[in-house]
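Only one protein chain is missing from this complex, and each of the others stays in its spot.
Then we have subunit A:
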């Protein structure tokens, strides 16, 4: 059983945390990974910074810009990831990013280096499904890398079924319209119907809800409808200006996963 499947088999209500490689400083990647896992994160999503991250909001875009200015790029990241499996031996780790830097690195070279580093899966939101299926699915499998696909409230049932069949990791349920880190509360009723519709489809793949989940309340709510949640922008905000980024990351995760205090409101 691979690390992703193992994680879903062993626990409910998984917390997947996203952070941008090279943020807040160039060499934070491995210390942050270690700290997040020790504090209770179940899955790690490491962002590969890009100059024009279209699906992301201002917080993650800002962290991408800082990371690039710090000198982060794929050769540097893969060098850092040599320490990944020493720091976090059993936690599933995904790389998330946009296609252009991956294409410039060379997709097969990228897959090989990711596999060597012990990466479990990839989230490449602008990789078209048709092209993945025809050109890359076999290559991903060859290197033992799992693909994660996004689903939105507008995704048709037929396409959800197709994504579910192709998925060998989990489905990433985008919580509502908008880019990452949105602060406006989407239509709560429509959102609930969407989550319930997905929950009722008897999909093979586990589901994590992401986009706009910022705190314990949001995480707990997501867990009612799915196998857990993904938190990115709120974590990046917690790292912003922190003197000790790994410590700030740990505090943030503990705030999400700590048992609710029955006396607090």
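Convention: contacts are C-beta pairs under 8 Å (C-beta built on N, C-alpha and C of every residue); 3 or more make two chains touch, one makes a residue touch a chain; residues count from 1.
By our rule, contacts and distances are computed from a predicted model.
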item	value
Protein name, per the UniProt record, of whichever chain is missing from view ("1-acyl-sn-glycerol-3-phosphate acyltransferase", "Putative glutamate ABC transporter permease protein", "NAD(P)H-quinone oxidoreductase chain 4 1" or "Tryptophan synthase beta chain")	"Tryptophan synthase beta chain"
Candidates A:119, A:151, A:198 or A:235 - the one touching the absent chain	A:151
Residue of A:23, A:50, A:140 or A:170 touching the missing chain in the full complex	A:50
Touching residue (missing chain; options A:178, A:218 or A:255)	A:178
Residue among A:130, A:189 or A:243 that touches the chain left out of view	A:130
Absent-chain interface as seen on subunit A, which is shown	50-52, 54-55, 57-58, 61, 65, 68, 73-75, 98-105, 125-128, 130-131, 149-152, 154-156, 159, 174, 177-179, 182
